[in-house]
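Before any comments, here is the structure.
In this view, the complex is presented without one of its protein chains, the others remaining in place.
Moving on, here comes chain A:
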């Protein structure tokens, strides 16, 4: 397989509920995918108080988060698989 190979992945964004169909290179890392999604403004980088959101990219079929350095290939993610982009929540409701 070459670096240029891409596959179609579904990304569900929490909590907006948006469902996106994206083409991703199979050797793209979790960090690269998250960065690209955030650059495309699919989810906010900060909460309403200006504190940063940190996101997990979760591969539900295998119940794992794609680590920053792992690639889609590493996790054997396939065409049509669904990933969740979910913020790590901080508030506990003062």
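Heads up, the rule we're going with is that a contact is a pair of C-beta atoms (placed from the backbone, for glycine too) under 8 Å apart; a residue touches a chain by one contact, two chains touch by 3 or more; residues count from 1.
By our rule, contacts and distances are computed from a predicted model.
One chain of the assembly is not displayed; among "Electron transfer flavoprotein subunit beta", "Carbohydrate ABC transporter permease", "THIF-type NAD/FAD binding fold domain-containing protein" or "Mycofactocin-coupled SDR family oxidoreductase", its UniProt protein name is "THIF-type NAD/FAD binding fold domain-containing protein".
Residue positions on chain A in contact with the hidden chain: 12, 14-15, 17, 47-49, 51-52, 54, 56, 58-60, 63-65, 67-68, 84, 86-94, in rising order.
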